[in-house]
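Of the protein chains in this complex, all but one are displayed in their positions.
Moving on, here comes subunit A:
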Amino acid sequence: MSTDVAVRVEDKLFYNRYQVDPGRAHIKVRPHTTPTPQLKALLNACPARCYELNDKGQVEITVDGCIECGTCRVIGEPSGDIEWSYPRGGYGVLFKFG
């Protein structure tokens, strides 16, 4: 069962300030053919909707909108599905209010 309210997450991320570090993704998804239940859970659990299914049915990540909460690390790192680091110093999301 999923929430029945339509939300445009990209509009929410648009409020935020980011310093993007091009070519240096701080989170990586392990190459896979079929996603594990943990990887699939990230499609809904990530509050910035960074995880999406590609047309081959694999889970991909785009880290540009990441708000660095760590939810995906808690779910996906133990199973080895993702590699998690913080962005380099000064990069990533910059909260004005926090």
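Basically, contacts are C-beta pairs under 8 Å (C-beta built on N, C-alpha and C of every residue); 3 or more make two chains touch, one makes a residue touch a chain; residues count from 1.
To be clear about the criterion, contacts and distances are computed from a predicted model.
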{"item": "Absent chain [UniProt protein name; select from \"DNA modification/repair radical SAM protein\", \"Amicyanin\", \"Protein FixC\" or \"Fe-S oxidoreductase\"]", "value": "\"Protein FixC\""}
{"item": "Positions on subunit A where the hidden chain makes contact", "value": "1-5, 7, 9, 12-13, 15-16, 19, 38, 41, 44-45, 47-49, 67-71, 73-75, 77-78, 84-90, 92-98"}
